[in-house]
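Below you'll find the structure I mean.
Of the protein chains in this complex, one is absent; all others appear in place.
Going by the order they are written in, the chains are A, B and C; count residues from 1 in each one.
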Amino acid sequence: MPSDEMWINMGPQHPFNHGLWNLRVKLKGETITQAEPIIGYLHRGWEKMVENRTYSQIVPLADRLCYGSSLSWNHLYCLTAEKLFGIEAPERAKYIRVAVLELQRITSHLTWLMAVGTDLGSYTIMTWSIRERELFLDLLCKLSGARMTYNYCRIGGVRNDFPENYERDVNRTLDEFERRLRDLESLMDENEPFLMRTVGIGKMDGKTAMNLGLTGPIMRASGVDMDLRRLDPYEVYEDMKFEICTHTDGDVYARYRVRMDEMRESMKIVRQAMAEAPSGPIRVKAPRCPPKGNAVCHVEDPRGESLMYMVSDGTERPYRLKVRSPNFVNLSASPPMLLGFKISDVPAIMGVMDMCIGETDR
Amino acid sequence: MRIEERRYTKADHFRATGYVLKTMKVTFKGAIRATKNRPCTILYPWEKLLYPDNFRGRPGIVLERCIGCARCAKECPNQCIEMVTIELPDKGKVKRPQVNLGRCMMCGNCAEACPTNAMIVTPEFELCSYSRGGLIFDPVKLQHPHKAGYEVNYSFALLSEMNAGGEIKTYAKNDNSVHDTIVLDGAKCISCSRCAKTCPTGAIEMVETGEVNPKTKKPIKQPKFDNTKCVVCEQCVDVCPKSALSVKEVL
Amino acid sequence: MSNLYIELTNFTEWLLGLVAALLDWTKLGFLSDFGDWLQTAPVVDFVSTLLVAVIFLITAMMFGLCFIWQERKTLGRFMDRRGTQVGFLGFFQNFADGIKVILKEHIVPKDSDHLLFELAIFAYLASTFMLFGCIPYSDNFYVIDVDLAVLLGIAIFAFGPFSILIGGWSSNNKFTLIGGMRAAAQLIALEIPLLLCIVSVAVLTGDLSFVGVVTWQEENIWLIVPLCIGALTFFIAAIGESERIPFDLPEAEAELVEGWATEYGDVRWGLQMASDYFRAYILCGLFTMLFLGGWAGPEFIWAEAWYLSKTFIVFFFFIWVRAATVRIRTDQILKLGWRRLLPLAVVNLLIAVALKVAGVF
Partner (left out) sequence: MSQVIVYDSPDRSVEDVTNDIRSKFPSVEVLKVAPRRMHLRAPREVFLDLCKFMKDDLSFEHNSCVTPVDYMDHFTVVYHISSWTNHIMAEVQVDLPRDDPTVDSITPLWGGANWHEREAYDLMGVVFKGHPDLRRIMLPEEFRFHPLRKDFTVGRRV
């Protein structure tokens, strides 16, 4: 007796999805035959709202695009605005930005690890990664005064310089985090049930990933060595010595592995950027109205390639500001990852994709 | 150039990896550490986290320094600051900012834009109240004991000097020698002296310009700007009926 | 006969004598006859057994609730956070939950099967309470000591999956249907290795009553030494039976919200959660009884205290495994149950038989 197929709404309010989005899944028994993500529950009309605010007022709003890694969006907006105004941040501000961006990348990956912990059912992973993330939140709070939405970059530089002996604190935190990362990794890498839940699940090879527009750690896990910090270097990433972490499997374990290695690479970058930051001014006075024209800039967000396209008509308000969120496209490419796997694999696949609905719906 | 990826060879299902023993060793070590010295969580209402001085809680105000220039109201992304007339003992009826904390996102832009550091960023974040009205802080309620760490000062360099190369000087936020200036377009000015009345810092004074108004035989007066007092609040630019004033940015 | 039973019979005799005296005082004919009938042996026997059962049930439930407290505190320490802070050292948390659960409104889904919806929880609870009776604390603190106590316990234990299936099906919700089927499949798959381990214990010790097993272990050695594979299989199967983290899929929050008990809201949900911990308590009790020599231990503390301390230590291992692993999928659980635990249990049975035949014990 062929069991007919059942549509299940892993709906907007569901314990497994982080943020408001709905995954309609067609089940045949336990295996998934069709999947359709539905978004739009958190659409705030960010791009329309931004069109009646001045350039300097949008800076804190750009933080609120994705609360997981707010600094990378703040920085992307300021970088695009600098291209539009035709100005450039001073040398020291660039080094500060790179160091703080990499700190934010580690924090964002730890937030992702917290989500993976709850989805796979082990609350120890969750609480331990929150505890490690607390180290970095204190650092960034000491620097900018806020814990999540930092509002730290400005058009033409950064808000304030490092507080005194900040570099000593950062190095001390990174050494401590090195030890704790080893504990975290052994909590998962040598944990057979974790490997049973993640190896060989949600497979996607490089070619289809590239065609579907996937970017970021998910793409690098499928064996495509694409990292915008190396491909199209911005700020001072050219002379930062770090390696790109890739994996060839393309399954959930590979994505987890890539992100854990990326955390180690980010630590190297932070140390190098902190050491080499020259002295000098940290901010340039930006004019009020940019020349007419448009500017585009894309950076390596912890989730993938994030891009901003800005059109100005000479007044002090942007004419059009388009945001390309990496998660928007990764989510559109998720159905092929889900087909053929079981319903209890959905949290594993979706959890490791580091969803951030704020930037998807804008 | 790539990290050699540690290939996880998926051997037979049941292998002697200790299956879950290594993880149990790590968690047990964590448990011992948590019982020996206190766990890392704090009991919130009784113990509180230590916040740095520059922690951005709700905005606060130092009424003595405030000159009512409304730059914070113009700069706020959520438009939650309004100028409200209050009765000050020494200055009489003046306009001071009133912040609607229900809308405020604590971005600290108002403290950054304030030329006299009257608006400060206080570390206070416990703001629950029984009604939405309770969150609208009028200037008196907005006050907060002042500490040096709460002010938001930044130093900036000028674009022209950056491009010119050579030694780059950095200027403080409210450095009077370097800021935008107001420019008067003489033809449009009808010398109604409205800008002189609205200027909060008294930086504008009407000065005879020598010509005489043929009809009323009185000397024509036009505003002159004293740059050391001006804080570029653009109230004069907005109030001028003939929009004769405009801002010339220093770059 | 256990001392508990003997003392209680004296107490009931005194009590019924009092009642009879009261009835005689009224000087009405049939009342005094009724008083005499009360003092006859079968009534006294019935009332005292009833009292023993009530006392035993209350102590067992108290220790079951202590398990909840122990889990919260220990799991907290594993995760570098404090456990509950309600009341002295967090003890009042259980009563707080109880009060909250009792005050909740009783909601029955509109087009669900009302009778079965109510029945499922109480069937699940009844099987748990019956199991309390089977497990003695020590040789003079138990409810019944029949020869086939172990077999009776396992038979009642097998009753669980039916109530879960009924509960899942009757609340007319897709998720609970899937949750119910998964729970039943998992419980049955892990019951077979459980039984084989118990059979191996029975083979070695020669009888099926708990008191017999423990006295055998007191004379010889604890059964965990010869049957260590059996103990390990029993431990893993017990984690699966009590639906705890590595095998926690029936009510996996991540995708099935609360599994088969999603629609239960008030006291029924509270009872269901409590009976999960009671079943864990029973399995820990079984483990100590069969493999760790029950109440055998040096005399300086009571036998019951020995039994309970060993049960709490076994439950500590349950929590330790929960803190360390992630949840695994249903088909992996079933594969583990049928392909890994069953062979191990059979090997353990061979060892037991070999030891018996060789006459080592």
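As a working rule, a contact is a pair of C-beta atoms (placed from the backbone, for glycine too) under 8 Å apart; a residue touches a chain by one contact, two chains touch by 3 or more.
All values reported here derive from a predicted model rather than from experimental measurement.
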| item | value |
| --- | --- |
| Among A:T127, A:N160 or A:T215, the residue in touch with the chain that has been omitted | A:T215 |
| Residue of A:E5, A:D175, A:D232 or A:E276 in touch with the missing chain, whole complex considered | A:D232 |
| Chain A residues touching the omitted chain (full complex) | 39-40, 43, 45, 47-48, 52, 205-206, 210-215, 223-226, 231-232, 246, 248, 250, 294, 296, 298, 305, 307, 309, 311, 319-320, 322, 324, 328-329, 331-333, 361 |
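Operating definition for what follows: only the chains that are shown with their structure count from here on.
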| item | value |
| --- | --- |
| B-C or A-C, whichever has more C-beta pairs in contact | A-C |
| Of all other chains, the one whose Cα centre sits farthest from chain A | C |
| Centroid distance [mean C-alpha coordinates] between chain B and chain A, Å | 28 |
| Residue list for chain C, restricted to those that touch at least two other chains | 78-81, 246, 323-325 |
| Chain A residues counted as touching two or more neighbouring chains | 124, 128, 131, 187, 191, 193 |
| List of chain C residues in touch with chain A within their complex | 75, 78-81, 174-175, 178, 245-246, 248-249, 252-255, 257, 323-332 |
| Sites on chain B touched by chain A in the complex | 1-3, 5-6, 8, 10, 15, 17-20, 22-23, 26-27, 29-30, 40, 51-52, 54-56, 75-77, 105-109, 112, 121, 152, 154-159, 162, 168, 170, 247, 249-251 |
| Touch list for chain A against partner chain B, complex | 53, 56-61, 63-64, 87-88, 90, 124, 128, 131, 134, 141-142, 144-146, 149, 151, 154, 156-157, 159-160, 163, 183, 186-193, 195, 199-200, 225, 243-248, 253-254, 257, 261, 265, 280-285, 287-288 |
